Each structure stands twice: as C-alpha cells, then as structure tokens.
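For this view, one protein chain was removed and the others were kept in their places.
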Amino acid sequence: MTRMNDERRKPDLSTLTPKAQVRDLSFFYGAKQALKSINLSVYDRKVTALIGPSGCGKSTFLRCFNRMHDLYPGNRYQGEIRLFPDDVNLLSPQVDPIEVRMRLSMVFQKPNPFPKSIFENVAYGLRIRGERSRSVLIDRVEEALKGAALWNEVKERLDDVATTLSGGQQQRLCIARALACDPELLLFDEPTSALDPIATASIEELIHELREKITILIVTHNMQQAARVSDFTAYMYLGDLVEFGWTDDVFFRPKQKQTEDYITGRFG
Amino acid sequence: MELAPSKPTSGIANVGRLSRRRSRQIRERAIELLLMSATLVAVATTLGIVFILLKESLVFFRSVSIVDFLTDTQWTPLFSDPHFGIGVLLSGTLTSSAIALALAVPLGTVLALYLSEFASARVRETAKPILELLAGIPTIVFGYFALFFVTPMLRTLIPGLPGFNLLSAGLVMGVMIVPYISSIAEDAMRAVPMSLREGAYAMGATRLQTALTVVVPAAFSGLAAAYILAISRAVGETMIVAVAAGNQPNLTFNPTEQAATITAYIVQVAKGDLPHGSVGYQTIFAAGLTLFILTFVFNLLGYWLRKRFREVY
Partner (left out) sequence: MAVPVDLRRVIERAKRRDVIFVVLGLAALAFALCTFVALFANMVSVGWSRLNPDFFTSFASRRAENAGILAAWVGSLSVMIVTGLVAVPLGIASGIYLEEYAPRNRMTALIEINISNLAGVPSIVYGLLALGMFVHYFQLGASVLTAGLTLALLILPVVIVATREAIRAVPGAIREAAYALGATRWQTVKDHVLQYSMPGILTGVIIGLSRAIGETAPIVTIGAVSFIAFLPPPPVSTTFPFLSFEWLWSPFTAMPIQIFGWTSRPEEAFQANASAAALVLVLMTLAMNAVAIWLRYRLRRNLNW
C-alpha cells in the first residue's frame, strides 16, 4: 500500500507558514566541515523528509535542531535555525539548549526507552517540566499512548518495565514519550531502520496520522519511505543541500541531475 | 592438512614427516597439560583452605556444640571456664563494617557518578591515579593512621572515647574501601551506552537528571556488585581493626567502645604461642571458618552480579 502524494493538494508555497527556517547553516566537527551553508524551510504541520547516501550529513543536520551536538566537545555551529512563531535562533549561544529540547522532541534510530516502567517512561518528560499532579500525569500518559497507537496494547501493564516490549512497541513508546511533551517540532532520526517491516509499517501509519497536528522532520535512508510519508523532501549529498521541494517534484521531476541519479539508484 | 606432493617422495621422507607431526602433537599436548596443571593450583588452593578449616574446626566442634558456638554471649576461650560465643566477635566485625560502609558507599558512589558523568577528561585523568594509589596503601599503615591520627582527633570531638575504639577503625576502613567501590561503580556506569543517555537529554533533562534516571538504574547490577564486594572486603579486613579497635572481645554494637573482630582475634592469638592442637589453635580455625563462609557468600553474589552487568552491554 503506498500513500502517493496525488491525494495531497499542492497549495501555493506562499500560503504555507514555515515552522522553522534554516539560514546558511554550516556545522564543523572540529576542523572537518560536515554541513555547508544549508538553506531550508520546514513548513508547519507538514512532513519534511531528509534523504541522501550515507555520510551526507542528514543526521548531523537533524541533531542541530535540538542542539544534541552541544553534548560533545569540539563542535561548532554557523548560521541560524529560526523557530516560529517567535522567530528565535535555536543555535544562538544565548539560548539555553535545555529550553530548546523542551520545545522539540526527538525519536532515535535504535529505540531507547528508559529502564523504567512504561508509565514512567511517558511521564518522565512531564515530570521534569514540573508536573506533579498524579491525575494530570495519568491523563496525559493515556493521551500520549493513544496518540502513538500503543494504548490498547499496554493499558493493562503500565507498570511493566519498558524493555519487555517488542522493538516496534518500544519505538512507539519512544514516540509516546516524545508526544507527551507537546512538542512544536518532532524530529525522527531513521526511526524504522532497526525495525522489521510490520513494525515499520505501523510507524509510518502513525506518522501519517500525526502530521495533521504537528510538524515533522524525518531523516531516512529509505527513499521509498520518504516517498510514502512526506510532503516535502530534501536531498543532501556530502554536506550540501542539493535539492528541496514537494516530494512528488523531487521524485518525479527532479531539477538536479545529481538528485535524479540518486533517486534512480545510479549510486547509493 | 598436508598438501599433496607434486612429485612422488620417498617413503622414508613421508615417515619422517609423520613422526614429526606426531612429536609436535605430543609436545603441544604436554604443554597444554602443563598449563592446565598450573591452573589447577588455584582450585587446589580453595580445596586446601576448605579442607584445613573444616579439619581443625571439626576437632573444635567435637568439644563445643555448634549451638553454643552460635548463641553464647561470651567469648572467653582461654579462661578456666571457657565460653565460645562467636556472636561476640561477629558484633565487632559487623559494627566496624557497618561504619565503614556507611562512609564508603555514599562517598564512593558520588565519586563514581561524578567521574563518569560530570568530570572533564582532565579531572578524570588526575583523579583516577590518585584513587589507585590510595588503594595501594598497605592496611597496616592505615591501621597506624587510625590509631595515631584519627583516634586523637576523634577524642577531641567525643570526650571519653577510649584509645581503642571501633569508630576510628571503621572510618579508616571506609576510606580504604572508597577507591574500591568507585572503580567498580564507575566501570558499570561508563558501560551504559550513550544512546540511552541521549534519550533523556533530548527531552530537556539536565546532567544530573539523566544520570539518576538513566545511568544509575541501567548500571544497577554493577553498583550492587561493587557494594557487595565492599562488604566482603570490610568483613575480612584485619590490620586496621587489630591495631585500632583493640583486642577485647566485647559483645557490643556501640562504636565508641573497643571490641575485637573475628579477624583481630585470629591475629592476636596467632601472634602468641600456639601449640598445635591446643584449644587456642582450634578456635582460630573455627573463627576462620565462620569468616570464610561469610565472605564466600558475598563474593559469589558479587561475582554473579558483575557478570550480569557485563553481559547486558
């Protein structure tokens, strides 16, 4: 089953509001430049996919959004990522990375639930945001688990340790954990590459449901996945943004020969 | 595995090749057996320990009932009316160990957490050798330190504290054990993969929140192993208590008193004249057996826990 983009209307770009705008973003691991002056708009409540061969910098680019690179020494950002509606530069040294991470959420490639109960995993984000009321936590956890299409499978065993779930369930738990915090932007870093095809399909279906309510930026090494789930696609190669546009256009009417070569599988 | 010869070789050369191969196999096998017998020395040691402790204790328990041994409230083996209540010595061991662990467990854990999750590489590089050197100081020197430095210092804080007391010995034992706990605990924490931590960081958690939410629970079996092995170490410690806690068997849990531990008793008796087969000789083996059983249980538990945390990652 493929969700082709013909069912999505393609409004004029000027009617769309950007959720985030990347301006001249460069990134350096020490002396090595991993991202070269990227310019890109992430549109509100749309799914934007980042594709490209290994080492092209798509994960590096994603991790700039929530300042994950700050955790390791020797990294340097250049340029801006402006988040709307308040037009703040996420990369500014004046901006606290913790505050950034409280507005954006990330789901990782390998499911990484905390060694805690299912309930506590989802409640964690709320707890560190200061929520103490047990009844509020219970409601929000249920809401998040329903949003991640996991509620029915775990509602009887919320106190079980998260590691007893299957891989696909753990990843949906991580999504629920991310959703519980009401993020303004949801970042997915190759969320299905460690999962079997059935689990992958359920995650893709989830992304399809979520995009009505929340802006999603997804990195994937699987082109077909990008074609299935995204509205917009960005193709990157060796740190450069080669092409960006509506997914149909990038896949069926690519403007750059490089893009066409990658799409048609001339190299990987 | 022999390659087929391209030219027919003479039979004698073939025989030579075969016997060379056989002698090589024999030599290899002999070396393997030699190495294996070296390894069995370790097994023989354990068997030897168990054998000698049991043998001498059995003689002891022929004249003293096990019930008395475990329940008597006095330990006066060399009196004309002797009492053999191991509980007296055990109280000294337990009290001093409890004090030591009360100091070492929090200190060692905080140190390990700090070094693993917070400290920069430079701080870690300087701290770890210092801790290793601290771990290398002979326990007799710690005993000296307890008697001549810590005790006088404590006596100014606690008037009426006797020159020999369990508190001083326990505290110094604690300091001795800190590097022990911190190194095992730190290994366990550093083994936790970064991807688990990133899950917490990505939600806006601070370093401490991540450490407490992710790292500590994930490293739990390693931490437990560290604590249990520390208990074993405290229970088996001899010289610090022998020097600083005195040698008066005293059934007490009060750290401001002096008391003898199982280990200190054995040393005190062994220091003196010990005719083979005398009651004094046998008591130290009975006491030694008790000690061995205690530490054996802890060691086994600690080994199993350590193996578990290594397997998880």
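Order of writing sets the labels: A and B. Residues in every chain begin at 1.
Please note the rule applied: contacts are C-beta pairs under 8 Å (C-beta built on N, C-alpha and C of every residue); 3 or more make two chains touch, one makes a residue touch a chain.
All figures in this text were calculated on a predicted structure; none of them were measured in a lab.
S.K.: Using the document's definition of touch, tell me which of A:L16, A:L71 or A:I98 contacts the absent chain.
M.R.: A:I98
S.K.: Could you tell which one of B:L58, B:L133 or B:M194 touches the chain left off the display?
M.R.: Checking the options B:L58, B:L133 or B:M194, the one contacting the hidden chain is B:L133.
S.K.: Tell me which residue among B:V110, B:I158 or B:M194 touches the hidden chain in the full complex.
M.R.: Going through B:V110, B:I158 or B:M194 one by one, B:V110 is the residue touching the chain not shown.
S.K.: To test your reading of the contact rule: which positions on chain B touch the chain that is missing from view?
M.R.: Residues in contact with the chain left out: 24, 27-28, 31-32, 34-36, 38-39, 41-43, 45-46, 48-49, 52-53, 55-56, 107, 110-111, 113-115, 118-119, 127, 129-134, 136-145, 147-149, 175, 178-179, 204-209, 229, 232-233, 235-239, 242-243, 263, 266-267, 270-271, 274, 276, 284-285, 288, 291-292, 295-296, 298-300, 302-303.
S.K.: Can you list, in ascending order, the chain A residues touching the missing chain?
M.R.: Residues in contact with the chain left out: 85-86, 88, 95-96, 98-99, 102-103, 128-130.
One rule holds in what follows: only the chains that are shown with their structure count from here on.
S.K.: List the centre-to-centre spacing of chain A and chain B in whole Å, with centres computed as mean CA coordinates.
M.R.: 49
S.K.: Over in the complex, which chain A residues touch chain B? Could you list them?
M.R.: Interface residues on chain A, with respect to chain B: 66, 68, 71, 98-99, 101-102, 105-106, 108, 110, 112-116, 124-125, 128-129, 174, 177-178, 181.
S.K.: Which stretch or stretches of chain B touch chain A in the complex?
M.R.: Result: residues 195-196, 198-206, 209, 213-214, 217-218, 220 of chain B touch chain A.
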